[in-house]
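On to subunit A.
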Amino acid sequence: MEANCASKRSCRIFEFLESSIGKKIMVAAAGILLCGFLVTHLAGNLLMFVGGPAFDHYAEALVHNPLLPVAELGLLALFLLHIVLSIRATLANRAARPEGYQVYKGKGARTPGSRTMAVTGLLILAFIIVHVATFKYDVGGLKGQVAGQEESLFAHVLGWFANPWYALFYVLAVGGVGFHLSHGVQSALQTFGVNHPRYTPALKRLGLAFAVLIFVGFASLPVYFGFFHKADLACCAPVEGGSK
Partner candidate 1 sequence: MNITLKVWRQKNAAAPGALVEYTVSGVVPEMSFLEMLDTLNEQLIAKGEDPLAFDSDCREGICGMCNLMIDGQAHGPDKEATTCQLHMRRYKDGDVVTVEPFRAKGFPLVKDLVVDRSAFDRIQAAGGFVSTHTGGAGEANAILIPHDMAEKAMDAASCIGCGACVAACPNASAMLFVAAKVSQYALLPQGQPEREKRVLAMREAMDKEGFGHCTNEYECEAACPKGIKLSNIARLNREFLRATLLTE
Partner candidate 2 sequence: MKLESKVPTGPIEKSWDKHRFELKLVNPANKRKFKVLVVGTGLAGSAAAASCAELGYQVESFCVQDSARRAHSIAAQGGINAAKNYPNDGDSIWRLFYDTVKGGDFRAREANVYRLAQVSNSIIDQCVAQGVPFAREYGGTLSNRSFGGAQVSRTFYARGQTGQQLLLGAYSALMRQVGAGTVKLHTRREMLDLVVIDGVARGIIVRDLVTGKVERHWGDAVLLCTGGYGNVFYLSTNANSCNVTATWRAYKRGAAFANPCFTQIHPTCVPVSGDHQSKLTLMSESLRNDGRVWVPLKKGDKRKPQDIPEAERDYYLERKYPAFGNLVPRDIASRAAKQMTDDGRGVGNTGLSVYLDFADAINRIGLDKVKEKYGNLFDMYHHITDEDPYQQPMRIYPAVHYTMGGLWVDYNLMTTIPGLFCLGEANFSDHGANRLGASALMQGLADGYFVVPYTIGGYLTGTKLPKVTTDHKAFVEAEGDVVNRTKALLGTKGKKTPAAFHRDLGRVMWDNVGMGRNAKGLQAAISKIPEIRAEFWKNVTVTGEGADFNQVLERAGRVADFLEFGELLAKDALVREESCGGHFREEHQTPDGEAKRDDEKFQHVAAWEYKGEGQAAERHTEPLTFENVHIAQRNYA
């Protein structure tokens, strides 16, 4: 391993990333930064409740910000780091027990969130692909299909939410995010070495609360706009065949 290193320092970074603990620290770090992204993203999204113009104005400002591509690249890098290292760790973990147990029960320390990290992770990945494809690259072609709303992202989003299947998928996926975070946040703290008999129980609860807030925040949009406020959006309904 060491022979391939250009310098001692680069070797250290390489070793760190290759090491079991280093890998987990990087996954946790990327995860926590992605949580930050979730918060800003949610804050933006919640503008939908303020109204179409507010939301569209925010979207416009964001799109025209020259730093956006940089941020997007950074975000992509974080996702890739988080995903690639997680997958590598998971594969190594599978290999660490080549012959499994016939009966495995454990002693009840695992949580539903911790058990499903890989599944929720993959669900989130799938969602991100669909999400970016539909909302950013307009795959499925809803943009501009609504009369008079050519430039409105608000209308675009509402258009998708009006599709109950899409709305449901969205809720399910952000449910996955919540689940992922219910384990992920406190797990990341532990990986960073934050564990104190006095503070850890509180931090665990905060992590859980954060997961619930993220879920409720994101899920409120498709639920509200997809099921309860559908009637108001009749004007914006996608034309026949557009979303199929």
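Regarding candidate selection, all candidates are chains of the complex that A comes from, given by their letters.
Assume contacts are C-beta pairs under 8 Å (C-beta built on N, C-alpha and C of every residue); 3 or more make two chains touch, one makes a residue touch a chain; residues count from 1.
Everything numeric in this text was worked out from a predicted model, so none of it was measured.
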{"item": "Complex partner of subunit A (touching, any copy) among 1 or 2", "value": "1"}
{"item": "Candidate 1-facing residues of subunit A, complex", "value": "12, 16, 19-25, 89, 92-93, 95-110, 114-115, 117, 183, 186-187, 190-197, 200"}
